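For reference, the structure I am asking about is given below.
Note that one protein chain of the assembly has been removed; the remaining protein chains are unaltered in position.
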Amino acid sequence: MKHSVITGSLGNLGDRFVFGGYKEECSFRERAEQLARIPGLKGLEISSGGEEANGTEVKKILEDLNLKCACVNVAIAGRRDLAKGSLSNPDPRLRQKAIDICKRASDYAAFMGADVINVWPGQDGFDYALCTDYGRLYHDFLEGAVAVARHNPDIRVALEFKPREPRNRSLVDTYGTALLMCAESGVKNLGVSVDVGHVLYANANMAAAVWACAERGRLFHMHTNDCLGYWDDDMILGSVHFIEYIELCYVLRKVNYEGWCSVDIFPNREDAAACARESVLYLDLFDRMVDKIGMEEIAKCIEMGDAAYVSKLIREKLF
Amino acid sequence: MKHSVITGSLGNLGDRFVFGGYKEECSFRERAEQLARIPGLKGLEISSGGEEANGTEVKKILEDLNLKCACVNVAIAGRRDLAKGSLSNPDPRLRQKAIDICKRASDYAAFMGADVINVWPGQDGFDYALCTDYGRLYHDFLEGAVAVARHNPDIRVALEFKPREPRNRSLVDTYGTALLMCAESGVKNLGVSVDVGHVLYANANMAAAVWACAERGRLFHMHTNDCLGYWDDDMILGSVHFIEYIELCYVLRKVNYEGWCSVDIFPNREDAAACARESVLYLDLFDRMVDKIGMEEIAKCIEMGDAAYVSKLIREKLF
Amino acid sequence: MKHSVITGSLGNLGDRFVFGGYKEECSFRERAEQLARIPGLKGLEISSGGEEANGTEVKKILEDLNLKCACVNVAIAGRRDLAKGSLSNPDPRLRQKAIDICKRASDYAAFMGADVINVWPGQDGFDYALCTDYGRLYHDFLEGAVAVARHNPDIRVALEFKPREPRNRSLVDTYGTALLMCAESGVKNLGVSVDVGHVLYANANMAAAVWACAERGRLFHMHTNDCLGYWDDDMILGSVHFIEYIELCYVLRKVNYEGWCSVDIFPNREDAAACARESVLYLDLFDRMVDKIGMEEIAKCIEMGDAAYVSKLIREKLF
Partner (left out) sequence: MKHSVITGSLGNLGDRFVFGGYKEECSFRERAEQLARIPGLKGLEISSGGEEANGTEVKKILEDLNLKCACVNVAIAGRRDLAKGSLSNPDPRLRQKAIDICKRASDYAAFMGADVINVWPGQDGFDYALCTDYGRLYHDFLEGAVAVARHNPDIRVALEFKPREPRNRSLVDTYGTALLMCAESGVKNLGVSVDVGHVLYANANMAAAVWACAERGRLFHMHTNDCLGYWDDDMILGSVHFIEYIELCYVLRKVNYEGWCSVDIFPNREDAAACARESVLYLDLFDRMVDKIGMEEIAKCIEMGDAAYVSKLIREKLF
């Protein structure tokens, strides 16, 4: 398993009530050094915004720390000018601006030696009834995504679906919608980024989401975290759920996933580096549990479909 | 708008606590006669189970009442023998049984003069982690759906998606998944049935769902009702939401929907016929509101994307 | 920890789609014998309905199996005649009928040697706006509950709160409402039954609920199970959540809870006895985990309030 962490998780974090944020900012080097101490960490997922200006320096820092650039996260969801949409913005000039930002992120990824960019279209969606041309929204977005994908066929473009937030309803809301887009895109390097928290709080199943994307050759990237089930809480992985992560690790092996698993958390009030560390170590723990239970035993469970047997097996093998 | 009501809404209804149901049973003729009095009602959606045995009689009753058969609702979700899945049942014999039930429903629709069957795969899904082969589930289901569609290319097969219930998670959970299935089916007469309550309680938008299906030529059928937003409450249409129905009616016109809108409610403790009547009259009311506001005015709202303007317009035009 | 299981979990179970239920019925003796094999089980929670007719026989069976009667669960939520409310039914005669059923259940509990009855007012609530006198609902219910409590001051009456289902909104929806009722009741033997699933799916915290009730001397009973977070799934305990159960066990010790923990599950498609067995064994496992981590260590965690430290501690102590 190729473990990574989104470096933004260690910066200043705020919400709609605490504008200035709950923390102090922290330089990229400091963040990277803190994360480099996590056992098993192999890479970092970096933002295309801000850090991008110092691409050479970022690259140097990663090399110094012997870490790969796992992925470039395109900074299109946090801009005031793109508040009404990035790749689907109703204003063609802003749409083009968003496309350009994505293309530069693609170039940045190539420069950093990464082969995937993560596109989370947080502002692409809608809030109120009777304010949206759903057809235009979809087609403009898809056209933009294809343009980004075509910019460099060697860089995979991973669309991160999410039911909602910051818009009341997202355009790319479920893996069903994301996969439909991929199927209709006509390009092979447009795929999906599965944020397990986005699946959980949509009351769906992360292993099923992973399977669906992988089956169609579209599982390009993974974001990991945990949540209480009603919102994108971005909590420490393993702090709420348990068995579903074991299933996730099992399915990731079955589909021979070779991409990265990037921790994506929002530790507003917590020690961010420690939370990232626990998230990586827990995912690793769940992955080793798969060995402890045994791939064949799990396959047998799935064949049997007997929930009580699964509970018994986990209880006896792990505790 | 072609109004219809699912006749099952007027029968005895229960839940997991009141096994015997909250009401007395009521013959098909009685139900049909009660519904026939609803102004503007043009058809009835009938179940393939139970009533099917008396196909000739059912046909006669509809003719007597001058009502069409809007749709045949395939009775595959309420059978104990198919508790672990209908078209995706892990047991091949039961899977075949489910396919056969659907095919007979298709024949029944043809006999009744309907051109669509509604397949709601309520039992096709899963409950616990590590109990499901997601690939097998999907492919078996799709293979079965295709077999049903191929049985009679003149009968359209409408898959009704739903996030969950009675299984903790449904296979055909969102319109994204349903449309992906259609795209991968290779048949043209496999499409989608949009139950607006299923969209609402998934925290999605019904007009967007309708557009997505229609755009791909897959909007085959509609079920209507209302809900509080967290569960498939199957309440009287218009008893909770308002503007979203106006948007729905607008989009149904824009996509030139020519199918049926069948009221699908669960009035456990209420006067079922009166609830069905109100549901039809409210949908009709919302449809007339589109005229009152004006198609062009609404198009302008959508172009503007200004929520305050929409609120003002509705307030001034309707009240 | 005094482990118990609700015997109804082993009977035939249905839902609003599968009226006849997913299973065959099973005699009380068979159920009791199956459950008696669960290691550590000390009692059974029985229903006041149906089984009540054979009180003497039920008592004999429990004695034969060396099991206590943990609690009598009052059968007021599954009756067609009380569909519009039990203790709050708008019809005074039906309200009195519900009171009488509860009083008989209280007598039955005394006869069985139990000191608590569980009152889950599933039908007491409302569905639609403008159909309810909220004041009447509350006061009638409370008056009825007080009458039941006064019937025998030695029998504790535990109100089981739940956000909704089968009504769209329940009267006794949260532990806040339940505790307010207790405070306003003027009787000491009216308290609360905490069903952990009802807390979880209300997006609240079970340990906080337990603390709130215990602090006021009103924690009379516990129902245990697990859920995915959006509905009262009544799944095997431990099949979804993990750390929250450890916290629950810790708080139950801190407040010196001496009551029962009754497994309350709905294994529609599963081996019910095996699911009940796993639920008991998992709760016991979580309770032993408290020892493994150490009460003082946990107290230190709570004092620190450091989520990363908690994750680390659990990881290192348990795996």
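Here the chain labels run A, B and C in written order, and each chain numbers its own residues starting at 1.
Everything below uses one rule, namely that contacts are C-beta pairs under 8 Å (C-beta built on N, C-alpha and C of every residue); 3 or more make two chains touch, one makes a residue touch a chain.
Model, not experiment: these values are computed from the prediction.
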Using the touch definition from the top, which of C:L159, C:L179, C:M235 or C:L252 touches the missing chain? C:L179
Of C:Y138, C:F220 or C:Y257, which sits in contact with the chain we cannot see? C:Y138
Residue among A:A36, A:L65 or A:A83 touching the omitted chain: A:A83
Among listed residues C:F28, C:Y108, C:F141 or C:Y250, the absent chain is touched only by C:Y250
With the full complex in mind, choose from A:G55, A:G135 or A:P166 the residue touching the hidden chain. A:P166
Considering the complete complex, of C:D15, C:E45, C:D127 or C:D140, the missing chain is touched by C:D127
Touching the unshown chain, chain B contributes residues 203, 228-230, 235-236, 238-244, 267, 270-271, 274-275, 277-278, 281-282, 285, 306-312, 315, 318-319
Over the whole complex, note the residues of chain A touching the chain we left out. 13-23, 77-80, 83-84, 122, 127-129, 164-166, 168-169, 228, 230-231, 233, 235-236, 239-240, 266, 268-269
Could I get the residues of chain C that touch the absent chain, sorted low to high? 84, 90, 126-135, 138, 163-164, 169, 173-180, 183-184, 202-205, 207-208, 211-212, 215, 243-244, 246-247, 250-251, 298, 301-307, 310
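We adopt the following convention: only the chains that are shown with their structure count from here on.
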Highest C-beta pair count, chain pair: A-B
Over half shared numbers or under half: where do the identical copies chain A and chain B land at their interface, same or different? same
Rounded to the nearest Å, the gap separating the Cα centres of chain A and chain B is 34
Separation of chain A from chain C, taking each centre as the mean of its C-alpha atoms, in whole Å: 39
Counting only residues that touch at least 2 other chains, which ones in chain B make the list? 84, 127-129, 164, 169
